[in-house]
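Okay, here's the structure, questions in a sec.
Missing here: one protein chain of the complex. Every other protein chain is in place.
Labels run A and B following the written order; every chain starts at residue 1.
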Amino acid sequence: MTADFRLPRGGRIDRDRPLRFTFNGRSLTGRQGDTLASALLANGVHQVTTSIKYGRPRGIMAAGVEEPNALVQLAEPVSEPMLTATTVELCDGLVAEGLVGHGRLGDEPDPARYDSKHAHCDVLVIGAGPAGLAAALTAARSGARVVVVDDQSAAGGSLLGRDDYLDDRSSDAWVRDVVAELDATPDVLRLDRTTAFGAYQDGFVLALQRRTDHLGFDAPRHVARHRIWRIRATQTVIATGAHERPIVFDDNDRPGIMLAGAARTYLHRYGVQVGKRVGVFTTNDSAYVAAIELAEAGIDVPVLFDARQDVPQRLRAECAARGIDVYPGHVVTGTEGRDHLTDVHIGPVGGERCDTVGCDTLLVSGGWNPAVHLFSQLGGQLRYAPSLGAYVPAEALSSARVVGSAAGSFELMACIEQGAEAGRAALTAAGFSPGADVTVPVADTRPDEVAAMVLWRVPEGAPKVPLGTEYVPKVPFGTAGDDNSADARFVDLQRDATVSDVLRATGAGLRSLEHVKRYTTIGTAHDQGKTSGMVAAGIVAEALGEDLAERRPTTFRPPYTSVPFAALGGRDRGELYDPVRVTALHDWHVAHGAEFEDVGQWKRARHYPRYDEDMHAAVLRECRAAREGVALMDASTLGKIDVQGPDAPALLDMLYTNMMSTLKVGRIRYGVMCGIDGMVIDDGTVIRLADDRFLLTTTTGNAAMVLDWIEEWLQTEWPHLRVFATSVTEHWVTVPLVGPRSRDVLAALAPDIDVSNDAFGFMTWQDTTVAGIPARVCRISFSGELAYEINVNAWHGLALWEALIEAGEPYGITPYGTETMHVLRAEKGYPIVGQDTDGTVTPQDLGMSWAVSKKKTDFIGKRSFSRPENLRPDRKHLVGLLPADPTVPLPEGGQIIEHDYVPEPPVRALGHVTSSYDSAALGRTFAFALLRSGRERVGEKLYVPVGDDLVAVTVTDTVFYDKEGARRDG
Amino acid sequence: MQLIPCPWCGPREEVEFHYGGQAHVAYPAEPAELSDEEWASFVFFRDNPRGPFAERWSHAAGCRRWFNAVRDTRSYELLAVYRPDQERPVTT
Partner (left out) sequence: MTTGNPPARPGADLPDHPSFLWRNPDPAPSYDVVIVGGGGHGLATAYYLATVHGITNVAVLEKGWLAGGNMARNTTIIRSNYLWDESSGIYEHALKLWEGLEEELGYPILFDQRGVLNLAHSLQDVRDSVRRVNANRLNGIDAEWLDADGVKEVCPIINVSSDVRYPVLGATYQPRAGIAKHDYVAWGFASAADRLGVDLIQHCEVTGIETSGGRVTGVNTTRGRIGAGKVALCASGHSSELAAMAGIELPVQSHPLQALVSELLEPVHPTVVMSNAVHVYVSQAHKGELVMGAGIDSYNGYGQRGSFHIIERQMSAALELFPIFSRAHLLRTWAGIVDVSPDASPIIGLTPVDGLYLNCGWGTGGFKATPGVGDCFAHTIANDKPHPYNEPFTLERFTTGALVDEHGAAAVAH
């Protein structure tokens, strides 16, 4: 069956460019300009797939985004799940298959690029149909910055699916002229293939532009396949058109049954006849025009059934002239056909007899639903329009106007006029003066004659089978049948949800449309209920005897149509997902084989394995070098904040638990910061550079938080304090030079200073030159060893580092990473905030009462220390743990219990292991733990479950090495 | 996504801002004098109205300055912005 349904003439396609494609394994040919759906129809293919629940054949029903049936899975040129055949532009080599309910994600990596772009404008026009174009042109002529987005491949909107004449010319000419003028106007951005899918506050609209899909295999790789436009508009004109509404009747889902307007679009836009013998069923005048135009194209349209008794007489006469018999007061009561429609059962409304008409296609029109999605997303209120059987905007928003059929206005000239009007209002509201008026052309369209009838479903009592056959309803109307499949009156075709399902829901006690939606799943499919939502609402209201005007419409939520995940992810992938921060010495670490760890956004060298060393061996070696010779590390990631101003001492006294104002210039003090809840949030050193100037260091991960914290207090609580705080983290390269031989190395490189302990004491700093580089040297130690922390301008960091390596070579200088740093500090009992604390730990819990000032009347967190919970004697304390077996490492995160067996759950653990290491210096493993009443338990034997075993441990204090502190001065 | 009118920079994208919760909650003059209940009230309890709410924002990725705003928590509409040292303006 390869009947050609392409008409010899007409259509806005390029007949000279055939495109080969494959659908469901069949090789077919379409034309440039086709959608997959129009190409299928041109080949006589209506059925696309079968339905999700009942496996019924399903065909193409619409010509746009509202399509509920024709779901396809693309295989070529790209693999993509669940698209509507009506929106896939055909390209050469396209391979697709009908999709039954579920899409399929491909295994292959997606090589395409995706990106996003911002656009700012005075007037945004959504939809380039007649109303939108008129609005855009009006706005453009005022000099306003205008953005026009439209989801189709070309401007024109509904005109693309009609053959109207404007001012005695084809509407194409009018569209061409408007587009040409728009494109020639500066500051107008017109985007085709761009769907506005979300509308937010303050004129923010998100749109998806499909930039290369239509190019198929010729799509250039360097062009982003999809682009998200983030448009910020002062004024927005919504001209998004309307979706035709089906009517529910028995077996309303067969391939060959389609919306009347869609058939018109296939005719005029694609030159496709949707059938050989076409019947029409309508409740309004618009389908008459479809019938007349199809007949004019030479298609056999024998009958039109109008549910209204009062039918439009002029249109009826036009029909008669083309051989179309109009049946007033008639409805479709059922259909026949297996894979394709063969017959339509019809009868008079409420009548006792019916007839059968042979048709391969049935066009249906139950009226039009304005596409109010974006307006509703903006918070615009909707109102039920009884004359339309649909929701329309109830109000104008101050920055958004809805025009044309999206506002429920369907007459072409009125749409253009409304568009121009809205364009004028928008440009004026945006502060511009109107330019030349856009003249409304005279259209040759047929005016509506008779008001539409609102009909959700063919009413009860209509005959269901041809006269002479015994009438046995499949499911009695108005009652809930248990076997849903018996009912073939489909409300939501994609969900296979029927009238019976709806009535069963209302019968179950459900009143809210939201409940009915959930009970029946109506409106939850790929089309998000574009053709089913209003019908379902109507049937529910009927069943409950309620007025739709009194009921709340269901809320429209973004997106209007589906958006690929990848487009939303954009370029924020891989390395661009989050900035990678590296120190000025990073390349050296890489070149010397360092393994790295992520600390916040930073890459930090974790250890420097030599040859085939594992981390354990490398760390033991690095630790030994620091304890016995000399070692150095890159500590540049430590946060550094320069705090200046006459009130800096007062500020620091509030920020730190200890006293900072008494720190002398030239000296350094360790400090702890707490939140107002009294829990430790950070720690570091404070260097006093001058009376009114300090340099604070923070932990690597908390640098930004601490700066924000300072700013918040300064600006919101203590604006009277004359202090400025500036991040200088990346200005400095910071290199701790650690170990008993560090003094020798420094002495060799810093001839201008006396590095002896007397001249350069612990917790002091000096400015000098090191290896000829201006440097600030601090005598601080996070390892307990003699150590100098050398800070230089980051530009000179590598020169410093290499000079230190060279000068230290005779002593076997060894670079070490964060892992060794952790071991060294733990051996000395120094906690790491964030590892040995978890936001529930006070300085007292850490055994740092010495760092909490008793003299200061207040500092941040002080008051919380006296809350009842903080005064409990059995708080968790930081303690040391020594495993009974010195070779056994405890797992960090291990829990601690009293018993030498694991009791039945739940077991209240006493605490947990926060840090655990194997120590070269101690020749054994050791750990830190937060332990309930920990300091009272020193000496106790406790147990840590490890897998199915229990590891016995002894509780100790936290200082394991050099308890008397003899090593720090060398 | 909103435009937030920073009093110093003008309207900027919401992503540039950091939210700081209720405004006009002063740090107590003498915390030591407060009862546990009063202190807890300062530390943990904030208004949570459905409607206009005076709150703090920081233009974190811009001028890094804090300011106050009255925002309707139903519509998210910003009814006023003002400097931290100013009184809450009357909004309708």
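Everything below uses one rule, namely that a residue touches a chain if its C-beta (ideal position, glycine included) is under 8 Å from a C-beta of that chain, and two chains touch if they have at least 3 such contacts.
Because the structure is predicted, anything quoted here is derived from the model rather than measured.
Chemist: Which chains here would be touched by the one that got left out?
Modeler: A, B
Chemist: Touching the hidden chain in the complete assembly: which of A:R511, A:K664 or A:K941 does that?
Modeler: Among A:R511, A:K664 or A:K941, only A:R511 touches the chain that is not shown.
Chemist: Of the residues A:N793, A:S853 or A:N870, which one touches the chain left out of the display?
Modeler: In the full complex, the listed residue that touches the missing chain is A:N870.
Chemist: Looking at A:G329, A:G435 or A:P558, which makes contact with the chain not pictured?
Modeler: A:P558
Chemist: In the whole complex, not just what's shown, which of A:G216, A:G894 or A:G934 touches the removed chain?
Modeler: Residue touching the absent chain, from the options given: A:G894.
Chemist: Even though one chain is hidden, which residues of subunit A still touch it in the full complex?
Modeler: Answer for subunit A: residues 52-53, 78-82, 101-107, 109-110, 116, 198, 200, 206, 228, 480, 482, 484, 504-505, 507-512, 514-515, 518-519, 521, 524-526, 528, 557-559, 562-566, 568-570, 572-575, 577-578, 580, 597-599, 677-678, 834-835, 838-840, 864, 867-870, 891-895, 897, 902, 904-909, 912, 914, 945 touch the chain left out.
Chemist: Counting contacts across the full complex, list the positions on subunit B that touch the omitted chain.
Modeler: Against the missing chain, subunit B presents residues 1-2, 14-15, 18-19, 21, 36-37, 40-41, 43-50, 53, 55, 71, 73-76.
The rule is simple: only the chains that are shown with their structure count from here on.
Chemist: What does subunit A use to touch subunit B in their complex?
Modeler: Residues of subunit A touching subunit B: 200-204, 230, 232, 379, 676-677, 708, 711-712, 715-717, 719, 857-858, 862-864, 867-868.
Chemist: Taking the complex as given, what residues does subunit B use to touch subunit A?
Modeler: Going by the criterion above, the answer is residues 1-3, 11, 18, 20, 26-28, 30-32, 34, 36, 39-40, 42-43, 56, 58, 60, 64-66, 75-77, 84-85.
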